[in-house]
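Notes to accompany the following structure.
One protein chain is absent from this view; the other protein chains keep their places.
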Amino acid sequence: MKHVTPILLAAASLALAQAPGPIALRGARIVTVSGPVLEKGTVLLRNGLIEAVGEHVDLPKDAWVVDAQGVTVYPGLIDALSTVGLPETPAQPAAPRAEAPATARFGGNEPAMPLEQGPEFRPFTTTWVRAADLLNPADKRIEETRSAGFSSVVTFPATGIFAGEGAFLNLSGEKQGRMVVVSPAGQYVTLTTHGFGTYPGSLMGVIAYIRQVSFDADHYKLELQAYASHPAGQKRPNYDRAVEGLLESPRLLLPAEDAKQLDRMIRFAAELKRPAVLYGGHEAYKIADRVAKSGVPLLVSLKWPEKPKDGDPDQEESYRTLELRDRAPSSPAALEKAGAHFAFYSGGTAAKDVRKALKRAVDAGLTEAAAVRALTLSAAEIYGVADRVGSIEPGKIANLLVVKGSLFDEKAKIESIFIDGIKYEPVPESGPPPGERAGRGAPGGVE
Amino acid sequence: MKRFALSLLAMLPASLLAAGQTIIIRNATVLTVTKGTFQGSVLIRDGKIVEAGEKVLVPDGARVIEAAGQYVMPGIIDCHSHIAADSINEGAVAVSSMVGIEDVINPDDPDIYRALAGGVTTANILHGSANPIGGKCQVMKMRWGKDAQGLIFEGAMPGIKFALGENPKRSGNAGGGFGGSPGLRYPATRMGVEDVIREAFNQARAYQKEWRDYQAKLDRHEQAIPPRRDLKLEPLVEVLEGKRYVHAHCYRADEILMLLRVADDYGFKIRTLQHVLEGYKVANEIAAHGAGASTFSDWWAYKAEAFDAIPYNAALLVRKGVLVSVNSDSAELMRHLNTEAAKAMKYGGLNETEALSLVTINPAKQLGIENRVGSIEPGKDADITIFDKHPLSNYAKVEKVFIDGELYFDRRKDLEERPGRELRKKALIDKQKALEKKDRKKPEATDDKKSEEPGGDR
Partner (left out) sequence: MKTCLAVLLTLVSLRAAGPETILLRGATVHPVSGPDIADGAVLVRDGKIAEVGAHIAVPKGARVIELKGLHIYPGMIDSATEIGLTEIEAVREMSDITDLGLFKPQLRAAAAVNPASEHIPVTRANGITSVITSPGGGIVAGQSVLMHLNGWTIEDMAVRAPAAMRMEFPHIRMPNRFGDSEAPARASAYTDAKKRYEEQLRELNDFMESARRYRQAKSAGASDFKTDLKLEAMIPVLDGKLPMLIRAEKEKTIQEAIAFADKQKIHMILERGVEAWKVAAELKAHNIPVVLPPTLRLPDEEDDPYDKPFSIPGELSKSGVKIAFASFGPGAEDNPRNLPYEAAAAVGFGLPYEEALKAVTLYPAQIWGVGDELGSIEKGKWADLIVTDGDPLETRTQIKQVYIKGTSVDLENKHHRLYEEYLAR
């Protein structure tokens, strides 16, 4: 323990109530998620990991015991799609960048032809940008998100068609390196168009473009393999940064807000033969069975559709719009019933409003157990880190949420959050909610 | 063929009779279009027309549709439409053959239902006209209530859209681009339009050769990796190989001839010329090439290239031996293609059958689906529209529409269900108003408040 003291002193200003040695929370109601709920149990944490959990746990002599009667312990919540931790302005410009210069066909006097169509043309594409490389541990939103009960977020760059590679982060907010649990976690894809002036300017164009890049990636692999096996006498393949970024992404995140888009993207992912995760999901209640059958995981946004704040009050809203607003919160329940694999993300909802949004889903039929799972283990499974986080099991990272009561009781306060075994207390709110900061679209927002 | 939950269609009636039934439409005036007109009945089984004649025996258990005094004709086919798709134009590049309507089918578009209510059963959904070579098209049946895959006309030959004249060159002229594009896009003249098309097929030929060389290598058991797939050139190779129809938007006589010659040079046929408003000037050449013509009934003077358009276009082309259809290019006009067809009787003297053919068997032939639809003949799909008066009358209303023997539109049912739909909507509106009230009463520090603070606005 000798080396702990200097570390302690260094970290004194950053963490609160950090006890040296193991910590035990005793007598709490424990929602392990991976197993049955323990009405009265104990969790033992050591070295940032969960050492033991159960109704009766033998506590080591040096354990710091916290009386946890009357509280419920959950795995730390995971926001499955976020931009928390990244700087406000995008690190990369979103404008299209031609990788190849324009070649005038007959001499240089004519106006440069618009750059297009060459296979190296990759507009709005920054597949190689890694959220893990851009982390700003001082991002105020980290603290706000943590205070709302989240121990982890999966953060992605958000601008462009291929926006970049995300990272599964613990919200410890100290050192960048320490925050990353896994990177890359996936490739964030949007179907945003940029008007008529530049390709792709339409939804059709964006889809065709993504398809082409995916095929290019397949071909690139073949090319590299062929060259590597026998370089002599062969023309060497061009280095394609965008394709490299795509190839190293373990999964694609594809937008799918309404039913037809869900249908489209399920089909698209199968066509591209790449692992995919859909995000949005507000009309999943209409095709929950199809989603379940496809096996494609779905991240459901907790930012339920609202009436636009500055709409024309005399303009009649369509039945479709009204129905979506009414039924969207029932999508998680429908997904649960169908046996689909889904998790939640904030989608621009302020961290502090997440519980209210969650309650709407529960009121619409989602079971509490499924609700918790969608905020914890399911997210971990979707990102392939269920072996190390997302539930309260021995060996897993010590990410816990301690609530004075039930997570589903709006009046129940969050007592503390443990991240990597370090205890944090929620900070009271101040300033405008993070989801509404000017100029920054939240990821996975409504199209 | 998955179905959405009926709640999606709460505002519009879903299909009313299951497929596989035996149905007889009885005692009507049957306009077969290809086999004459008679007073009689049409027998449908398992989605196909089984019999049509003056005396048709009613099998046991058949569902009887009494159609006395009514008129039965083949479902209307619109050869040029842009409904049911979430995007229409990829205009930023001159050649956008990599994009396709099949990727953006929108089964929720209310215009599908409205087209049904106008008697349309099949439509050719095209990419827009912003590019000399546009995107891939999709033939669809108006099977309201089915999902995207369910709308597709299975087995129809794939198509691609070309465009000549003012629209594709607009983006090459300053201030002319769609939506105010910042840069200029080649081409800016009709000369450039030809160049873009020739160049694209030039590239397509080279691409085709790459793949043939690759195949040859494989045949010789040599090591080879396939060429990079170029999604832009693949559809053009299909055109060269006669596996994809070209539907070309065009107006002026000279550009029509230009395209026919380009096609001849590259060894393929233009399947249909769309709009083709000056087609009448070069009818002989169009007939010789074997291209079909799909035109407006009587639009004119809205663009310079439409100034010589005449409502006699369809009739004149028919007289010169061209396969002609009348289309809508409009979600509104689609609803009354029956009276649009009648205009060719007024302007040019086509007879009734010729006029009805313009919106039934002729577009079916143009789309290569005449073995399936376009007339009332045994063996064809039971795509049938029933009017309360002669379809060429301006007073006629659509009563019922069958697609594949399923009743997709029934006017009476539509009328009956209106009060219910209104009530359901009102219930939703009231429910949401109540929720809003509840939210306002809650003394929370809401987002609304915050947004009035400086820096808190979006």
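Going in written order, the chains are labelled A and B, and every chain counts its residues from 1.
By definition in this document, a residue touches a chain if its C-beta (ideal position, glycine included) is under 8 Å from a C-beta of that chain, and two chains touch if they have at least 3 such contacts.
Everything numeric here is computed off the predicted structure, so don't read it as measured data.
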Next on the checklist: For the chain not shown, which residue from B:Val42, B:Met73, B:Met98 or B:Ala117 touches it across the whole complex?
Outcome noted: B:Ala117
Next on the checklist: Going by the contact rule already stated, which one of B:Val95, B:Met142, B:Ala156 or B:Leu392 would touch the omitted chain in the full complex?
Outcome noted: B:Leu392
Checklist entry - Which listed residue (A:Val182, A:Leu203, A:Met265 or A:Leu278) would be found touching the missing chain in the intact complex? => result A:Leu203
Checklist entry - Thinking of the whole complex, not just what is shown, which of A:Gln234, A:Ser318 or A:Thr367 touches the missing chain? => result A:Ser318
Item to check | In chain A, positions touching the absent partner | outcome: 191-193, 195-196, 201-203, 308-316, 318-320, 447
Checklist entry - Since one chain has been left out of the picture, which residues of chain B touch it in the full complex? => result 11, 86-89, 110-111, 113-114, 117, 166, 178-179, 280-281, 283-284, 298-304, 306-308, 310-312, 316, 319, 330-333, 335-336, 339, 342-343, 345-348, 388-389, 392-397, 414, 418, 421, 425, 457-458
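The definition used in the following text is that only the chains that are shown with their structure count from here on.
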Item to check | Separation of mean Cα positions, chain B and chain A [Å, integer] | outcome: 40
Item to check | Interfacial residue positions of chain A with respect to chain B in the complex | outcome: 111, 113-114, 116-117, 119, 193, 195-205, 207-209, 211-212, 215-216, 219, 222-223, 226, 258-260, 263-264, 267-268, 285-287, 290, 307, 309, 317, 319-320, 322-323, 325-327, 350, 432-433, 436, 438
Checklist entry - Which residues of chain B touch chain A in their complex? => result 2, 4-5, 7-8, 10-11, 86-96, 98-101, 103-108, 127, 130, 135, 147-149, 171, 177-186, 223, 225-226, 228-232, 421, 424-425, 428-429, 431-432, 436, 447-448, 450-451, 453, 455-458
